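Here the complex is missing one protein chain, while the rest keep their positions.
After this line comes subunit A, so read on.
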C-alpha cells in the first residue's frame, strides 16, 4: 500500500483530485461488510484522499481519465471508455472496475493482514529465537568456561600425578642408590678387613717365628710330679688304629643319637596314628547311616567300605603300625573324606536348624535352639538369683539365731517385739471398739426403728381397734353391755397376763436396759376398754391388749 502510494503520488501531484475524492467517498460510503477493512486504511485513506485529491482537478479530467484507463487496462481491467479511444465513459465498466478494484483492495487488505500477521508471528518467532539463541549462547559460554576450568583442573591433577610419580621414582632411585652404597661399602669393608687380616697374619707368623726361634726356656712347665690320668689308664700312642677307633666312636655317638630320635619319633607317630584311628571311628559313629545318601555312597561308600575293610584287616593284623606310604596315605585320605562328610552333615543340620527356626515363629511346638538356650539361660539366672536370695536369707536367719549370745541385745529385741505386738494389739482393740460402737449405734437405730414401727403398729391397731370397737359397740350396745362389764376384769387379767407373757416374748433379743422399756409399759396398763380417749399408756395398753386379742383371734 505504502509503495503504491509512494510511486503514484509524485507522478500525479495535483491532477484529478475530484475522481479520487469520489473514489474515496465511495470507499467511505460502502457497505458495512467492508467497514472493518476500510477502517484500517481509514487514516491512510484520508491522507490518500488528501493526496490524491491533487490527482484530478477540473482542468485535467480528461488526462486523469485517460490515465486511469491506461492504468486499468494495464492491470487487466476492461477499459472504462465506452469504446476504445473514445471520450465517453462506460459507467458499467467503471463500476465494475471500481468493484473489482474494491475486491482487489479487499483482497489486498486481507493479504496485507495476513502478511502482517505472519510478519508479527515471524517477528515473535524471531524474538523467541533470538532469546533462545541468546540463552544458548550464554549456555555455550558457560559450558565453555566450565570446560576450560575442568581442563585446567585436569592439567593440574596430571601435573600432580606426574610430580608424585617423579617423587616415587626419586625415592626408589634413592633407595636403590643407598642399597648400592651399602653393598659397595660392605665389599669395601670386607676387602679392607681381609687386607688387614692378611697383614695381621703376617705379623703373627713373624711373631710365631720369633717365639719359636728364641726357644725361650721360660716357656716351660714346672711340675712337682706328674699326675696320673683321671681315668687311671695310661696314655696311648697316636696311631691309625686310634684314629679309626676315634672315628668309630664318633659315628657310634651319632648313630645312638639318631636311633634315640627315631625311637621318639616312632612313639610319637604311633600315638598320633592311634589318635587318628580313634577320631576316624568317632567320626564314623557321628555320621548318619549311609543309606540316606545314595549318591555319596555310590561315590565314596564303596571306596570307603573297601578302605574300611582293608584298614579293618590291617587293624586286625596290626599292620598299620608299619609306616609304609600307602597305608599312611590311605589313613589320612579316609579321615579326610570322613571329615568332609561330617562337615557336610553338620552344615545340613545347621541349615535345617535355621529353617526350623524361621518356621518356629509360626509353630509353637517347635522351640528353636536359640530360644531354648535363651530360656535355659534365663532360668539359670533365675535359679542363681533365687539361690543367692536363699543364701542371704539364711545368713540373716543365722545372724538372728546366732546373735542371742548377747543378753542385752536379746532383751532389747524381745522388748522391741513386745512393743510391736502391743501396739498391734492396741490398734486392733481400737478397731474392735470402733466396730463395737458402730454396732451399738446400729442396734440403737434398729431398736428405734423397731420402736417406731411398733408405735406405728400400735397406732394402726388403735385405729383398727377403735374402728372395730365402734362397730362392736354399735353392735353390742343393745344387749350385751353388762356381760362385757363383768368378764373384762378377768379377761383383762388374763389378757394382761397374756399380753405380758407375750410381751416377754420379744421379737428380738435385746439387752436388758433396752428390753425393759416395752416391759415396763404394761405395768402402767389400766384396762379402759370403753374409753377411746385414754392416756397414752392406756392407749398403749390398749394396743397391746388388742394385740393380744388379735393374736387370740388369729390363734
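Quick notes
The rule we apply is simple: contacts are C-beta pairs under 8 Å (C-beta built on N, C-alpha and C of every residue); 3 or more make two chains touch, one makes a residue touch a chain; residues count from 1.
Criterion: contacts and distances are computed from a predicted model.
According to its UniProt record, the chain left out of view corresponds to "WRP73 protein" among "Trafficking protein particle complex II-specific subunit 130 homolog", "NADH dehydrogenase [ubiquinone] 1 alpha subcomplex subunit 1", "WRP73 protein" or "Uroplakin 3b". Residue A:211 is the one among A:211, A:349 or A:418 that touches the chain missing from this view. The residue from A:117, A:175 or A:250 that touches the chain not shown here is A:250.
With the whole complex as reference, residues 182, 190, 193-194, 197-198, 201, 203-204, 207-208, 211, 214, 216, 218-231, 235-236, 238, 242-243, 246-247, 249-251, 253-254, 257, 261, 265 of subunit A touch the missing chain.
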